[in-house]
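One protein chain omitted, others in place.
Up next, subunit A:
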Amino acid sequence: MLFFSYFKDLVGQEVTVELKNDLAIRGTLHSVDQYLNIKLENTRVVDQDKFPHMLSVRNCFIRGSVVRYVQLPPDGVDVDLLHDAARREARGG
């Protein structure tokens, strides 16, 4: 639940999602759900030449199970808040 809430707060920010098949997609975080499925808007693929089929894809749905990383803007994260939330979750859980 912690990361679901965390991602909900990040909606509207520019992120880069790196998938397990090495595809990296940059876009605006539109929405997230309990499975950490991600919907991105205004997407562009990082290495466009390697993935020509993605040229006209502007919005996409990414299944949570295939995400390796979600790269965030360094100032888009309040690390202390996240740290506190994690400690609270560890204590309660």
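We take it that a contact is a pair of C-beta atoms (placed from the backbone, for glycine too) under 8 Å apart; a residue touches a chain by one contact, two chains touch by 3 or more; residues count from 1.
By definition in this document, contacts and distances are computed from a predicted model.
This complex has a chain not shown, and the name its UniProt record holds, of "U6 snRNA-associated Sm-like protein LSm1", "3-methyl-2-oxobutanoate dehydrogenase (2-methylpropanoyl-transferring)", "Immediate early response 2" or "Phospholipid-transporting ATPase", is "U6 snRNA-associated Sm-like protein LSm1". Among the residues A:V46, A:C60 or A:L82, only A:C60 touches the chain that is left out of the figure.
Although one chain is hidden here, its contacts on subunit A can still be listed: residues 19-21, 23, 25, 30-34, 37-39, 43, 52-63, 65-66.
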